[in-house]
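A protein chain is absent from this complex, but the other protein chains hold their places.
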Amino acid sequence: MADAAMVNAPDVKQDLSRSRARGRRLVDAVATLLLWSAASIVVGLLLLFVAYLFYKGASVVDWHFLTGNPTAAQAGGGIGPFIYNSFYILLLTLAFTIPIAVSAGMYLQEYASRGRFRQIVQFSAESLATVPSIVMGLFGLLVFVEAFHWHFTALGGALTLTLLNLPAMMRVTQESLAGVPATYREASMALGGTKWQTIVRAILPSAIGPLTTGVVLIAGRIFGETAALIFTAGASVSYGRSAYDPSVWHTAETLSVALYQTHREALVPDADRIGNGAALVLLVMVLLFNIVARVAGRRLSRRLTGKST
Amino acid sequence: MVGFRASRAHRDERIALAILMACSAIFVVAIALILGFLAINGTKLFFQDHVSPLAFLFGTTWDGFGGHYGALPFIVGSLVATGFAILVGGPLGVAIGVFFSELAPARIAAVFKPAIEVLVGIPSIVYGWLGLTLLVPALGAITHTNGDGLLAAGIVLSIMILPTVISLSEDALRVVPNALREGSASLGATRWETISRVLVPAASSGIAVAVILGIARAIGETLAIQLVLGNAPVLPKSLLSPASALTSEIIIDMGDAPDGSPFRHALFSMAFLLLLIAMALIILIRLALRKRT
Amino acid sequence: MLTTARFAAVLVAAALSAPAAAFADTNISAAGSTALQPLVTAAAGEYQAKHPDTKISVTGGGSRTGLGLVASKAVDLGDSDILAQNQPNLIDHRVAVIGFAIVTNPDVGVKNLSKKQIQDIFSGSAKNWKDVGGKDEQITVINRPASSGTRAVFMKTLMGGANLDQATLTEDATGTVVQKVKQTAGSVSYAAFSGTRNQSGITEVSIDGAAPTDANIQSGKYPYWSYEHVYTNGQPSKQASDFIGFLKNNKGLLQKTGYIPVGDMKVTENDR
Partner (left out) sequence: MVEAKTQLDVKMKVVDLDVFYGSFQAMKNANLDVPDRRVMALIGPSGCGKSTFLRALNRMHDLTAGARVEGNVTLDGVDIYAADIDPVTVRHRIGMVFQRPNPFPKSIFENVVYGPKIHGERNRKRLLERAEKSLRAAALWDEVKDRLNRSALDLSGGQQQRLCIARVLAVEPEVILMDEPASALDPIATSKIEDLISELKKQYTVIIVTHSMQQAARISDFTSFFLLGELVEVGTTSEIFTRPKDKRTEDYITGRYG
């Protein structure tokens, strides 16, 4: 960087000439304007998306739509079982993801020094993070659906999503733990705490705010995942009584898969209506997850630290 | 009076460590299994069905039941759509990263940043739905075509990679020491000159990582582009003619490709190719970061 | 930590016990053809209303997936638009006849096409509607992917050995095809009755003067149709056989969902 600064140095004298200085100031102003517009355009796009989805979907979404059963071939179906399946798979996925990823994050952040094992785990996590979700879906198909003979199940879908989200959850854990001041560690150790006691009783509680925020944001991603589920959790629900099946072995078409599938098959004449409604519900869920993540993270930090700021 | 002997807490410590290491090992096992399963299933086309890898990589005819497994149209489709996304979304994302790191007043950032976080969270299927119902008809009206094709896919991907590129390039710029900003300003440089000649070069490896992760996100994206590509399994004639990509073709054909058939094996070869590209990008990132140190 | 251990245990137990457990609580499972799925799904709903203790799970996945799953005994019923090849264990139950239509955007204005004209359009030699007796408007062909059963039947019954031009819009399911035809001026494609019957904004074209109606299919005047098959691996269980019978003989449901009862056919496939 020193080089770049040096390159600028000889300019200083010449720049005393007025016109040149004005030119440079103009460039600066134009660049500033462009950067402002770039940012505004993207925020504008978001507003456009939100407005459009509300415009198309608002008239569709009502209580009957949210809780009703989908129909096989007539108009007027709802998305109740899809929402149920989305939350079912979400909770199942979190139940697998959180213990594994938080444990691994704790290990890497608090225990592992620069050992070989640490490097291998870190590299594996990075690699896992870039596996495209469709490829992960095919892996789930090979293993859970075919090798284990599970067929399309909520469990297979949840395990596939677990693989997909482990790296992000681990990262969130690492970052949350890294944000805890080193003094807490020292204090606990100096009181005769073992490393494990220090992590569980002093560090983890102090990291709970950012950790919660991270978990909720990842939950939002899980909720909207589609490609990895089509070939693992399946793209259909059982109709009638068993649409709200509590078993992990049930075929579980989630809301996002339903948006894709309803449009694709268009067995019902009002596939567009259902698509617009489902897209709006997904968007609102994402907005909710974002708001909850912020509020819950802040609240939890405050409650646990008791600090009244 | 406490003695020095190892306590019960100490035993718990060892158990805990063992469990933590086991959980960490899951990551290693998982990626190994994924690579293994896809390598085996992705090469059956070559070893079991005796289709030459060259015919797969460079063949232009795709007919799963007719014995033609040329994946070049999809490889080209994936690369062009991703390339378009990087050319548009890359610079735009870096520019917005610069905006947040160097320009944005706190009050503006407080509104804009959450907006961008929402953009990350929108499911890809919703992006696809927006592309299908908003973008494609609009493009069709403007260009007097159907609107489907690589242009539509490229635009959708550009928007989808923005949040990744923005937040990572902003991070990269934030870690540039303030001394460089002050040094440049004290030599009489304007803010833009400081940004373009000092800060962006200083953050170049971080920005490179941001862009590479953008590529990774774009190349693996499936549903959002399947809905807008037009899905013709042929080499695209232009950005506005129907095309297909590796990911979208897999989702289209997988359900109907018979178990054990070369057709299905070819789809797994495409998935394996995607995985190899992803791994290559990870190695690129490592190289970019090594350069920094 | 205990929770982690417990999850690990659940995982291992699940992997070991799954093959037995997977469908222990489901009496009948069906998977396969998306063309047949609406019928099976609707029938499953009605059947369950009458037999509340029976639980039926219906999955799509495509004809060939259905055949694979039933061959490996992963499901009880494999739904298919196509005939199973070289699988002596599989027993074919013809449950319905499904008709398909050539559909165009209404702006095209063509009401009838000959087989030859259809072949010209889909092989790419006719590029403009005026080449086949319409107005001066570019033809936009929309295809189904090679893996589609609808396309397979289309090739067999109408294309007569001519090659398909692949460089066209391709939509991978009936619904998207219909939607795309509605949206796109000058477009033409093919789709199952179950996807076209309840739709407005598309035109169904007659083939060689025969309109795409149930009556014309039953009498053999209209060529573009096929049987829908449900396959079982060996003889079906009593429950499964009962359900197949319900599926096949429920005329009201068949007509409502756009299928033709097998019993109403006056011709067989060989008469085409």
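Of note:
The chains carry the letters A, B and C, assigned in the order they are written, with residues numbered from 1 in each.
We adopt the following convention: a residue touches a chain if its C-beta (ideal position, glycine included) is under 8 Å from a C-beta of that chain, and two chains touch if they have at least 3 such contacts.
Owing to the predicted nature of the structure, the values given are computational and were not obtained by experimental measurement.
Contact with the chain that does not appear here is found for just one residue of A:86, A:162 or A:194, A:194.
In the complete complex, the residue from A:23, A:44 or A:181 that touches the missing chain is A:181. Here the missing chain is touched by one residue of A:60, A:79, A:202 or A:222, and it is A:202. By the touch definition given at the top, chain A reaches the unshown chain through residues 113, 181, 183-194, 197, 201-202, 205-206, 304-308.
Everything below uses one rule, namely that only the chains that are shown with their structure count from here on.
Taken as a contact graph, with one node per protein chain and an edge wherever two chains touch, the assembly is complete, since every chain touches every other chain. Chain pairs A-C and A-B differ in how many C-beta pairs are in contact, and the one with more is A-B. Among the remaining chains, the Cα-based centre furthest from that of chain B is the centre of C. Shared contact sites, meaning residues of chain A that touch two or more other chains, fall at 99-100, 103, 263.
Residues of chain B found to touch two or more other chains are 16, 19, 23, 251, 255.
Only residues 1, 3-4, 7, 11, 14-15, 18-19, 21-23, 25-26, 29, 31, 34, 37-38, 41-42, 44-45, 48-49, 52, 55-61, 69, 72, 74-75, 172-176, 178-179, 194-195, 198-199, 256-258 of chain C touch chain A when the two sit together in their complex.
Across the interface of their complex, chain B is touched by residues 1, 4-5, 34, 60-65, 67-68, 72, 140, 143, 145-149, 166-172, 183-184 of chain C. Residue ranges on chain A touching chain C, taken from their complex, read 72-75, 95-96, 99-100, 103, 148-153, 155, 159, 234-236, 238-242, 247-251, 261-269, 271-272.
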